[in-house]
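One protein chain is absent from this view; the other protein chains keep their places.
The letters A and B name the chains in turn, as written, and every chain counts its residues from 1.
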Amino acid sequence: MSIWEYANPTKFMRTTNGALPWLVGAAAVCCVGGVVWGFLTPDDFRQGSTVKIVFLHVPAAMMAINIWVMMLVASLIWIIRRHHVSALAAKAAAPVGAVMTLIALATGAIWGQPMWGTWWEWDPRLTSFLILFLFYLGYIALWSAVEDPDSAADLTGVLCLVGSVFALLSRYAVLFWNQGLHQGASLSVQSGERMSAVYRYPLYLAMLGFFLLFLALLLIRTRTEIRKRRLAALQAREMRA
Amino acid sequence: MIELGKYAGTVLLAYGVSLALIGGLIWQTVAANARARRNLEEHEKNG
Partner (left out) sequence: MIALLWRDLRLATRTGGGLGLGVAFFLILCTLVPFGIGPDRAALAPVAPGILWVGALLACLLSLDRIFALDHEDGSLDLLATAPLPLEGTVAVKALAHWITTGLPLILAAPLFGVLLQLPVQAMPWLVASLLIGTPALSMLGAFGAAITVGLRRGGMLLSLLVLPLYIPTLIFGAEITRRGAEGAATGTPLLFLAGITMAVLALIPFAAAAALRVNLR
């Protein structure tokens, strides 16, 4: 196991220490602001008050995908440059991504119920999110299963790479699969037309809020991972001494 | 509460589930962080 003696994590801890309170504050303001503002918007003439769900569903769905992309980038940085903070950041981000995916799925299904008449519809978008959720689960499970932290980082990095390709591939396979079977258009939960300004601005604020929330959670969780690694390294060193 | 009309149950369920999930995530994040910090400080104190 590598020793805890690089500047990177220390600098990371110091920098985030100062930034975190501001980040948390900004996240809280944007999240609460966006969601409450969204809640106060008028009803859509077609979807009634359920349109309010968009302020949770869309930000969560966006984050679900963006977080996986971030994990991919972080995994690549780990594989190429061996920065431990990068590997730990990917590990830290995964549960947040999984929860975002779950929220996207739950709100999608709940929103779909009055629209489609059923609690679940194998709509291509929802299905792709279900597959993404499975990839998140596998990634998280692999981190827990491998004992050596560096090996875990390497294996999960490779898994993230292969998984990303297949997540993309599945997206198109699912589109083929659904269009192939159901001729009728599936009601998309997010209308293609331009949203009216009444909904657009609260949505942007909510999306910003979710992003800042992810950032805050990511930093806190990465700090936790760094501390755990430091403790493990110290204990290992003592056992060897 | 603003008039939610006939979809009140749907909207409240969606919001409830989402807020519960986010709340749980935040709580677990903060608790794990506090625990890790505590363990590390204890170890550095004893060592």
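To be clear about the criterion, contacts are C-beta pairs under 8 Å (C-beta built on N, C-alpha and C of every residue); 3 or more make two chains touch, one makes a residue touch a chain.
The structure presented is a predicted model; accordingly, all values stated were derived computationally and were not measured.
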| item | value |
| --- | --- |
| Displayed chains contacted by the hidden chain, counting the whole assembly | A |
| Touching the absent chain when the full complex is considered, from A:A19, A:I80, A:L169 or A:A232 | A:L169 |
| Residue among A:A19, A:L40, A:V69 or A:V158 touching the omitted chain | A:V158 |
| Touching residues (missing chain, whole complex) on subunit A | 131, 134-135, 137-138, 141-142, 145-146, 151, 154-155, 158-159, 161-163, 166, 169-170, 173-174, 176-177, 180 |
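Just so we're on the same page, only the chains that are shown with their structure count from here on.
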| item | value |
| --- | --- |
| For subunit A paired with subunit B, centre-to-centre distance based on mean C-alpha positions, whole Å | 15 |
| Touching residues on subunit A, where the partner in the complex is subunit B | 39-40, 43, 48-50, 52-53, 56-57, 60, 95-96, 99, 102-103, 106-107, 110-111, 113-114, 213, 217, 220-221, 223-224, 227-228, 230-231, 234-235, 238 |
| Subunit B residues touching subunit A - in the complex, by the definition given at the top | 2-8, 10-11, 13-15, 17-18, 21-22, 24-26, 28-30, 32-33, 36-37, 39-40, 43-44, 47 |
